[in-house]
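With one protein chain held back, the other chains of the complex are shown just where they sit.
Chains here go by letter, A, B, C, D and E, matching the order in which they are written, and residues are numbered from 1 within each.
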Amino acid sequence: MSTIFFYGPKLDKEKSKEIIRDFTETASRLTGIQNSAFVVYLRESTPENVGVGGELLEDRLRKK
Amino acid sequence: MSTIFFYGPKLDKEKSKEIIRDFTETASRLTGIQNSAFVVYLRESTPENVGVGGELLEDRLRKK
Amino acid sequence: MSTIFFYGPKLDKEKSKEIIRDFTETASRLTGIQNSAFVVYLRESTPENVGVGGELLEDRLRKK
Amino acid sequence: MSTIFFYGPKLDKEKSKEIIRDFTETASRLTGIQNSAFVVYLRESTPENVGVGGELLEDRLRKK
Amino acid sequence: MSTIFFYGPKLDKEKSKEIIRDFTETASRLTGIQNSAFVVYLRESTPENVGVGGELLEDRLRKK
Partner (left out) sequence: MSTIFFYGPKLDKEKSKEIIRDFTETASRLTGIQNSAFVVYLRESTPENVGVGGELLEDRLRKK
């Protein structure tokens, strides 16, 4: 049994399906555990709730 | 001190109270640590944000 | 699908079995999801790696 | 590379900036790793989704 | 910035490299965020510390 957590931006439905499928295939191939034993959680994180290098990501993106 | 994270469907208030009470009692009894030292986080996860066996849970549930 | 993380002291084999069984039964009963869909991770944490109230748990326990 | 998760009440923008800056400075100073390698996730948790001492935090706060 | 946690069996060095590379490429492609912003944590979990379907994984594997 294996569990993957992804903390990142919200993905639309097609991309959510693709990230789940690809992560599961990669992990299943490398561990030798069957696909059905994998759970992937997509945990949305927004620029207001993440800090990078000591700065709010929201502020950091605005500067660019 | 001990912390429990539950990633699952949203629970109504009565069920939230019950899962918190039961998890805490079980964990307190088995660790010998007093009730007051336990924190339980109920982290909601929806079928749009979970993948099982490489498939979006939302799609998987629809097939059944 | 649902996942539970327990951060706490190391449990011996009998207690590990019991906490897994009880957490799963509680969560299955309250969510209406079958037992087989639950994964429980027991993540050991030691008094050298936890702080409570701003103090290392190791130091706090010694004072008592 | 280092990652910090904060599970707690929602913070306004000024406080979010300050907690990210302070956590990063503390962690950078103590690990000797440069600021840019730190990511901080502020994961909001509400009194309806946390239990303390076996009780829903929402109920516990109301009693006080 | 984006962070991935993998809870699963210990992987040897070649497989660790491959899972990190593949997860990062998939996530970068689907989010449009550059590779350098991804951190992957491989968090080992052993059959003594995981429960599936209410049973210790260690016991479950032995039955097979």
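Just so it is clear, a contact is a pair of C-beta atoms (placed from the backbone, for glycine too) under 8 Å apart; a residue touches a chain by one contact, two chains touch by 3 or more.
Since this is a predicted model, take the numbers as computed values, not measurements.
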Fill in: Interface partners of the hidden chain - shown chains only, full complex considered
B, C, D, E
Worksheet, complete the sentence: Residue list for subunit C contacting the dropped chain reads 7, 45, 48-56, 59
Response to the item:
Touch rule applied to subunit B and the missing chain gives residues 1, 3, 39, 41
Response to the item:
The missing chain sits against subunit D at residues 1-9, 11, 15, 18-19, 22-23, 26-27, 30-31, 33, 45, 50, 52, 57
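One rule holds for everything that comes next: only the chains that are shown with their structure count from here on.
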Item to complete: Could you name all chains that are in contact with subunit D and with subunit E at the same time?
Response: A
Worksheet item: What rotation angle, rounded to the nearest 5 degrees, superposes the C-alpha atoms of subunit C onto those of its identical copy subunit E?
Response: 120
Discussion item. Farthest chain from subunit D, going by mean C-alpha coordinates, please.
Written reply: E
Worksheet entry | Gap in Å, rounded to a whole number, between the CA centres of subunit D and subunit C | 21
Discussion item. Quick check: what residues of subunit C touch more than one other chain, meaning two or more?
Written reply: 1, 3, 23, 39, 41
Worksheet item: Linking chains that touch, what shape results: line, ring, star, complete or other?
Response: other
Worksheet, complete the sentence: Pairs of chains in contact here are A-B, A-C, A-D, A-E, B-C, B-D, C-E, D-E
